[in-house]
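A single protein chain has been omitted; all remaining protein chains appear in their positions.
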Amino acid sequence: MTVAGYHIRLQRRTNLPGWKAALFSILAILFGLFLFSLIFWQAGQSPREIYKQIFGYAFFNSYGLRLTINRFIFLAFASYAFIIPYRAGLWNIGMPGQLYLGALAAFGVVYLLGGKTGEMTASQPVVITLMVLAALLAGALIGGIAGFLKGKWNVNEIVVTMMLNFIAFNLVAFMIKDGGPFMNLGGRGESFELPEAARAPLIAGFPYTLILVILLMIAIYLLFARMSLGYQIRAFGKNPPAARYAGVNPFWISVLVFLLGGALAGLAGYHYFAAVPGVYKIARTYGYFGDLSFYGMICGLISLGNPIATLFVALLFGGLSIGGRSAQGKLHLGFGVDYALMGMLMISLVAFQFFYHYQILITKQATPATARQYE
Amino acid sequence: MPRTRDAEPIELHGDIWKHIQPGEVILDARGITKRYPGGVLANDHIDFKIRAGEIHAILGENGAGKTTLMSILFGLLQPDEGEIYVRGLKVNFRSPEDAIKMGIGMVHQHRKLVPAHTVLENILLGHPKSRGVINVKEAEEEIEAIAQRYGFRVDPRARVWQLTEGEKQVVEIVKALYRGAKILILDEPTSALTPVETERLLESIETMTQEALGVVPFITHKLPMVLAISDQVTILRRGRVVDRLETAKATEQILAQKMVGRPVIFDLQKPDVTPGKPVIQVENLSARNNKGVIALKNASFTVREGEILGVAGVAGNGQHELAETLMGLRPAEGGRILFEGQDITHRSILDRWKLGLGYTPAERTEVGSIGDFTLVENVAMNYYFDKRYNHAGFLDYGGLRQLTEQIIEDFDVATPGPDVKIQTLSGGNLQKIILGRVLSRQPKLVIANLPAQGLDVGATEFVQRKLLEARSNQAAVILISEDLDEILSLSDWIAPMYEGEIVDIIPAAEARKDLIGAMIAGLHREN
Partner (left out) sequence: MLAFLIRSLEAAMIFTFAGLGELVDQRSGVLNVGLEGIMLFGATLGFIAAQTTGSYLVGFLVGIGIGALLGLLHGFFSITLGVDQVVSGMGIWIFGFGMTTYIGNPYTGPLGLERLPTWFGISPFFFLAIIMVAVVWFLLNKTGWGLSIRSVGEQPSVAEVSGLKVARIRYLCVIFGGVMAGFAGAVYGLYYNPVWNYNFLMGWGFISLALVFFSMWNPYLLFGGAVLFGLLWQLSLNPQMFFPGLASRYIWRMVPFAMTILVLILISSKWFRSRWGATTPEALGKPYYKE
């Protein structure tokens, strides 16, 4: 294509430096936010006002910040759950199902210890450790199904994890509604409330799961940057036949990444229903948290699977969705602006994928020697 | 760059090929120049003409610009400069469709056919007749007529994946002729054919030229072939035409020298090595190919320390399955593999690496390397499990980097450094890294699958020297190659394969090229 004496051409990239990748990701987010602001504009609100409102509530209001941090922890777990299989080239969109099961298992521990009706004999540390282990295990098991099927028979993991989401969704309904074992006798289709001893301890007002998020970030970073296992996962993700040739076991990698991913999503479920102050039960609207976990996919994709970058993105998105909800109420916007935000961010992210793969070369005509690159 | 487009010449096709006189210039390319990003001049003002009824060979090494030129003539690439005239009419091909409409047909080295489709579907693909509902019966009759005229045999209902390489080539030729090709470009037409198939192809080409078609085989290293069939030779080197001559006036030596640009030594120095104890013993090994058909039948052989076993054969005769089964990439259907006396038939791939097997695959980008990884990470493919570089699950990337630098130096790899992505390397350098990585483990057995295929003369020589070096270091080597000269010059033992069977195992000293050529064609079976 030639414009005003300049020759414009697309060229496939062979190399993308890290800072450029980060730049494109930031641009993708900004573009997504721009698209999002069109909604306010269409609703007759000034985007500037709204963003002031959203960020002000999410990050500079002590109550809002608390909500933001809680959501951030949730999104961070969900993002990790997506990232680990993603680095192996596999798609885990089963975070909802995995987190439902994680929550159910954690509540199951309390139920078995008699915490639904009376006081438990076990001490708080024991109960909480058991709850976390149960959540990890349950998430890993349902995630592992997809990994096993993928590794054994190459069954499409996207469809399988999605189907498992619906199955787990109905399983939760079965447990907490219509006289299910976890049903809150006084409630309207929600689970029993956790007794004091089963509630997660707070550190400076935040659930201790925040520390888990940081520790996991370090662990996942080390896994991919330094460890042999992480190397095998990455090799498998980039070129499965080459990884197999090098002795990597495709079956075990598939199973393992889904076990790990599922376990972390299970932790997300544990966090929201058993560690966030003021919740401590599987709410009637648990499906909403399943949907929210898809933000984890966006965080993982936009940070290109980097666990450190993911945390910043998760914090931002956590704030945006909390602030968005608050703005929605105050400014009488339609329900579900956080869903709209999710859609906008995702489509912007996809559009920006282009820049990861191509560069635009602009050359002044007739003098090829002065070729300059613009991106 | 703005390219002025001439008045649509495509519609004129019907008339343009009438009344051709033998000897008339039917295709004239003038000053064809193609520059790739990065400034590489793939074609530098190439001129050449094709006359009706002549067979015109284009000779050149890999990278000499043959493929680029051919792609330009077929409309796959557009030249930066230069003009093409077909029967005096200036043409401007924007896509293969334009070239096809002007009567140019191409038979590709890597077959351009859809394996899952029938022969008929492949021939019809893209043909104007195939618009709307396909009249199978009529098309079959027309194809039959063409095939008979030139002495080809085709079964329109067969699926392409079931065909041999030679049969596939016939399908491509018939496809081009069915589209009305008057100029047929054949890229490496005999590289995957048995001698018998080659003979038959040449006869058909003779028939075509008698009908005043222009035929252009592009041939690289098969000098005897050029001499045997062509009327004219154009020799390319580094994107330029270095000479044009009548074949009758050329000799193999002259052509080789002009092609490479320096005198060529056809012999490799093979040091004397005393064979040691057996490294690998294979007994009645069988395996299936990807279609589930038994493709390796009861292979048995032994390779000792310091020996090279050359497995010769035309592509698709079980060599690939043999290599993969030895390395564990493909399950053995029957038989045993003993490595230093130990049964490894059912051991994992990783175990085999650890035990001291090494494999360099023929598919260097698909299997042998990870394009998105740096050189260091690619070298790690063979070391991530190695205790020297794996400390309690953590990889020693610093050590791996040093190792990579060592390999770059030892194997003379042209690269900006060890931290670039491997997909930026050229084919020869990629192969050097893969070979260097595998050989640096000092494996007791090296399985080299088509190690020099597609490499230029310099890289080929280098790779072959390294394999001989491994042999001198008492490694056992299994060399799989389609190039009989390579097999003959490197091997201690030669195992010709035909239809999944090892026909015979012959000591290199007693091997004769013509005999082995007959064996891989299934003509000569001893025992």
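To keep things simple, chains are lettered A and B as they appear, and every chain counts its residues starting from 1.
Note that in this section a residue touches a chain if its C-beta (ideal position, glycine included) is under 8 Å from a C-beta of that chain, and two chains touch if they have at least 3 such contacts.
Model, not experiment: these values are computed from the prediction.
**Q** Under the definition given at the start, what are the shown partners of the omitted chain?
**A** A, B
**Q** Given that one chain is not shown, which residue among A:I26, A:L133 or A:M163 touches it?
**A** Counting the whole complex, the residue in contact with the absent chain is A:M163.
**Q** For the chain left off this view, which of A:K116, A:K177 or A:R244 is in contact with it?
**A** A:K177
**Q** If I consider the whole complex, including the chain that's not displayed, which of A:A58, A:A235, A:L301 or A:I322 touches that chain?
**A** The single option touching the absent chain is A:L301.
**Q** Which residue from B:M106, B:I349 or B:V503 sits in contact with the chain not drawn here?
**A** The single option touching the absent chain is B:M106.
**Q** Which parts of chain B are in contact with the chain that was left out?
**A** 74, 76, 95-97, 100-101, 106, 108, 112-117, 121-122, 124-127, 129-134, 175, 292
**Q** May I ask you to list the residues on chain A that touch the chain which is not drawn?
**A** Residues 12, 39, 91, 93, 149, 153-156, 158-160, 162-167, 170-171, 173-174, 177-178, 180, 291, 294, 297-298, 301, 334-337, 339-344, 346-347, 349-351, 353-354, 357-358 of chain A touch the chain absent from view.
Simple rule for what comes next: only the chains that are shown with their structure count from here on.
**Q** What is the distance, in whole Å, between the centres of chain A and chain B, each centre taken as the mean of its C-alpha atoms?
**A** About 47 Å separates the centre of chain A from that of chain B.
**Q** Residue numbers of chain A touching chain B in their complex, please.
**A** Residues in contact with chain B: 2, 7, 11, 14-15, 222, 226-229, 231-232, 234-235, 238-239, 241-249, 361, 365.
**Q** Please name which positions on chain B make contact with chain A in the complex.
**A** Going through chain B, the ones touching chain A are 1-2, 37, 327, 329, 348-350, 352-353, 359, 361, 363, 366-373, 377, 380-382, 384-385, 390, 393-395, 397, 420-421, 423-424.
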